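Pasting in a structure now, in structure tokens, and then I'll have a few things to ask.
Shown here is a partial selection of chains from the complex, left in place.
Each chain gets a letter, A, B, C and D, in the order it is written, and its residues are counted from 1.
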Amino acid sequence: MYVVKSPLPEADLKVVSEALQGALVDLVDLSLVAKQIHWNVIGPRFRSVHLQLDDVVESARQHMDTVAERASTLGVSPDGRAATVANSSGIGEIHAGWIKDEDAVGSMVDSLNAVIGRMRERVAATETPDPVTQDLLIAITADLEKHHWMFQAANG
Amino acid sequence: MYVVKSPLPEADLKVVSEALQGALVDLVDLSLVAKQIHWNVIGPRFRSVHLQLDDVVESARQHMDTVAERASTLGVSPDGRAATVANSSGIGEIHAGWIKDEDAVGSMVDSLNAVIGRMRERVAATETPDPVTQDLLIAITADLEKHHWMFQAANG
Amino acid sequence: MYVVKSPLPEADLKVVSEALQGALVDLVDLSLVAKQIHWNVIGPRFRSVHLQLDDVVESARQHMDTVAERASTLGVSPDGRAATVANSSGIGEIHAGWIKDEDAVGSMVDSLNAVIGRMRERVAATETPDPVTQDLLIAITADLEKHHWMFQAANG
Amino acid sequence: MYVVKSPLPEADLKVVSEALQGALVDLVDLSLVAKQIHWNVIGPRFRSVHLQLDDVVESARQHMDTVAERASTLGVSPDGRAATVANSSGIGEIHAGWIKDEDAVGSMVDSLNAVIGRMRERVAATETPDPVTQDLLIAITADLEKHHWMFQAANG
């Protein structure tokens, strides 16, 4: 059986792996939600919002890779399958169909807000068991919060 | 209410939009499945398979954008949300956890096979109602079949 | 006298060359119309529309080169001179002077709509006489329809 | 009504805006003429002339953008529509159909000569009312004259 020499004791590993799996699911869903709105947004701000959403997609895709590979690095198998994402994401359901630019922006503010709240808890939870993982989560949080500001400012 | 001036009559549009929505779901799932295995593969061929899977991810992400934006172009709202993908993808369930390189390759052969079969049906279905959409689906099929070969050859 | 060894019989060539010459004129005019509005647009969406129009210009310029060189390839001299364009373009007249962003977007929706309708006829007309030409026209149509969606969405 | 805070008094503005509108029309036409010959040239020097013409097209397209945006900058709406170009260009009519490489070169010498003569008058006319506009026109003239030399040398 495949076992990675994890640098962390068992108890710490449990905390860290939950944080990473949770972050993975949120980030995969964030990438799907942002793409969904990217395709469905309409209204005078179409082009700006359409492009801004792809910036989020690119961020989310890079971050999901970082956290999934961090999990593998610690010997914990990451799970980013569609059903897992659908069942455990921290982002609320996005309605189907066309979405007005203003609502698109509002929807992203809410989605990012939900993810950021959970990410900050993960930053706190991983500080003692694994500062290496915490450092990755802090950098991701900083980036998500920047996107969060930009959508808020756009509806300011 | 937002209505796009679609160049297709209603009946044709229905056929085409079903083909595009189906293709979208398959391609989003393909990108998630390939990433899942990319993170979980182990074995002597780890590096080759790990990299080969990212080629599939890149293809799938480009193709999903193409079909979703084609749907929007025809005035049909695309749906690429996690739950929709989880419920309607043509790819069978992938087991969680580490996966041996040989099984990883086999799993990709099966997943691509499932998608290709459905894509070929969509190519046939769209020929008359919209050769423009058909042309996009043909190009996607050609690319998926090339990936399919490469994984088969790798287990040959 | 210069005669190209055309791979098509005379009757087929006539159909195909009319399609190509028509497409050429429409595409040259589309590039000029989009530039005209690019320079004259005003209003809060100025920057978005200004940039979006240059995407159309770039597309139109590439496509006009493709169709003109396809005509030459078949031994038919293409005609993209200003007077020919002014006289036979399928795009209606654009008013001179400053244009509000909303009207600019509407004007592009109409212009693209006019060209797309004619391109679809050309796709149908060339299918039997020359599938090679048809394939080029299909790809151009797909691209124009994508621009068409983006402007519609922007006024959605 | 949209009015730009022009840095120029009314009388000066009139002179400058005529120079810019004239330059715009000549440059749009130059780009169309060079493309027309690019597609229709034949003869042993085909490849050289074909490529050299695209250098002119690229120059003309950049310069037309410069002068049109300079007009907008001064609060004067530029007009680069096909009919306007067909009616007021300083370049004589180019015959339709295939053109021998030697004649193609000669035709470009004549076309550039016509535009350069008018550009030099515009340089002189704008010196006092607006040295900023003059500076742009001088740079464009230098570039056109360089193309002019290259075609003359090629028929030398």
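As a convention for this text, a residue touches a chain if its C-beta (ideal position, glycine included) is under 8 Å from a C-beta of that chain, and two chains touch if they have at least 3 such contacts.
It should be emphasised that the depicted structure is a prediction, and the values quoted were computed from it without experimental measurement.
Peer 1: Of the identical chains, 4 are shown; go ahead and state how many the full complex includes.
Peer 2: Spelled out: 4 chains shown, and the full complex contains 12 copies.
Please note the rule applied: only the chains that are shown with their structure count from here on.
Peer 1: Which chains lie in contact with each of subunit B and subunit C?
Peer 2: A
Peer 1: In whole angstrom, what separates the CA-based centres of subunit A and subunit C?
Peer 2: Those two chain centres are 42 Å apart.
Peer 1: Cα centroid separation between subunit B and subunit D, in whole Å?
Peer 2: Once rounded, the distance between the two centres reads 49 Å.
Peer 1: Residues touching two or more other chains, restricted to subunit D: which are they?
Peer 2: In subunit D, nothing touches at least two other chains.
Peer 1: So with touch defined the way it is at the top, what topology do the chains form here? Options are line, ring, star, complete, other.
Peer 2: Drawn as a graph, the chains match no named shape, so other.
Peer 1: Between which chains does touch occur?
Peer 2: So, checking each combination of chains, I get A-B, A-C, B-C, C-D as the touching pairs.
Peer 1: Help me check something: in the complex, which residues belonging to subunit A touch subunit B?
Peer 2: Answer in residue numbers: 2, 28-29, 32-33, 35-36, 39-40, 42, 64-65, 68-69, 71-72, 77-86, 89, 93-94, 96-98.
Peer 1: Taking the touch rule as given, give the residues of subunit C at its contact with subunit A in the complex, in rising order.
Peer 2: 44-45, 48-49, 51-52, 101-102, 150, 153-156
Peer 1: For subunit A, which residues count as touching subunit C in their complex?
Peer 2: So the residues of subunit A in touch with subunit C come to 41-48, 50, 98, 100.
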